[in-house]
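Note that this complex is displayed minus one protein chain, with the remaining chains in position.
Let's look at subunit A:
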Amino acid sequence: MTTSNYATERETTEGKVFTVTGGDWDQVVSGTDPINDERIVVNMGPQHPSTHGVLRLILELEGETVREARSVIGYLHTGIEKNLEYRNWVQGSTFVTRMDYLSPIFNETAYALAVEKLLGVTDDVTERATTIRVLMMELNRISSHLVWLATTGMELGAINMMLYGFREREYILDIFETITGLRMNHAYVRPGGVAQDVPDDAIRKIRDFLVLMPKKLKEYENLLSGQPIWIERTQNVAVLDTTACVALGITGPVLRSAGLAWDLRKTMPYCGYETYEFDVPTHTDGDVWGRYLVRLAEIRESLKLVEQALDRLKPGPVMVADKKIAWPAQLAIGVDGMGNSLEHVAKIMGQSMESLIHHFKLVTEGFRVPPGQVYVGIESPRGELGVHAVSDGGTRPYRVHYREPSFVNLQALPAMAEGGLIADVIAGGASLDPVMGGCDR
């Protein structure tokens, strides 16, 4: 590496000014035929309504045909992985939930599973906590797929789909708010269990949702599946076969749309998924149309899973019994918002010295995690969400790395877009369902 790869700089009275040109892009351009000036380089994004957030695409066009496509990411990099190293293990949930903001429950669950594996308490997590996790994850999968349907619909010209998708997602966010207190960024799934039990009110809401959603799915299908424009825009567009998917590390609905039924819930089960009854929908064409059908079918499968999870929700604790790990606070809504319940405060301040010590130690210091490293992969709405967590024996993570499906899957964009029309870049990019918060972390 030489310094020539860096931006040029010049001194001004205000200080140094850098001219950022975008790394090796001049090489990409200079490699083309200098006589042929019909090729133009178009910069798309990072502020563009069709790039799913702050994704920047640089396209080399010959007329309407894309000859080369490169994606530039990093605009939403927030250093969450670095930040985790300066907080204790429990505080980590609050950070990771903000990565992929459309599937916060998955980020939290993957993190919790990794910490539990490091602690060696995987088998001690209560059945109710695990069932609640499955329930929440599957609801979250539906809400994430609904946003995909909504945004992709909008990007391909079906604006009403956007309104419907976000409208139905609001039901799920409402359920989440009832259970966790927040619509997004819940920090609900914690190492050792979940933050608090599911209220009865939420169960009723979920039951209502289970009745409502199949009707709405029919509506979406009526709206899109037979629609000539939708079919034209999606069929045989941005094709990626199984070989390409595996080589590029693409997992999730995109891989399944190419015909490989690889779903970690089935192939490497966690959270007791092996005991649930559900199918892994696949398609064989590997195009945007296939990904649309796979995601619609996955919403139906998730509804089945939610129903089964509700049926097996038996009363019981939602946190591990080990008081050295279990978060001590019992939360309740007070006049100034959510906080420690009065019973809990009365107990630690007036009745039990032991409880007070545990509360104090866990809140100020946190628990220690035995040294070692683990990797846990779960099936998020976008594919394999992996957490590589390393502990040095302290109260804080030594290193946490997220294998983000958005990040890995975005690598497929050039393979999908090059040689196709510029309009299909949008369809192909959307079909990957990238969430830049997760991609850039």
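The rule is short, and it goes like this: a residue touches a chain if its C-beta (ideal position, glycine included) is under 8 Å from a C-beta of that chain, and two chains touch if they have at least 3 such contacts; residues count from 1.
Just so we're on the same page, contacts and distances are computed from a predicted model.
Q: As a check of understanding, state which of "Putative tricarboxylic transport membrane protein", "Putrescine-binding periplasmic protein", "NADH-quinone oxidoreductase subunit C" or "ABC transporter permease subunit" is the UniProt name of the chain not shown.
A: Per the UniProt record, the undisplayed chain of the complex is "NADH-quinone oxidoreductase subunit C".
Q: Which residue among A:Gly74, A:Gly157 or A:Gly334 touches the omitted chain?
A: Result: among the candidates, A:Gly74 touches the missing chain.
Q: Of A:Asn83, A:Gln227, A:Gln330 or A:Ser355, which sits in contact with the chain we cannot see?
A: For the chain that is not drawn, the touching residue is A:Asn83.
Q: Of A:Leu248, A:Cys271 or A:Ile348, which one is in contact with the hidden chain?
A: The one listed residue touching the chain not shown is A:Leu248.
Q: List every residue of subunit A that touches the chain not included in the displayed model.
A: Residue positions of subunit A that touch the missing chain: 1, 3, 5-7, 9, 15-16, 18, 20, 22-24, 73-74, 77, 79, 81-83, 85-88, 117-118, 120, 246-251, 260, 262, 267-268, 364-366, 371-375, 377, 384, 386, 388, 390, 392-396, 398-399, 401, 403, 407-408, 410-411, 440-441.
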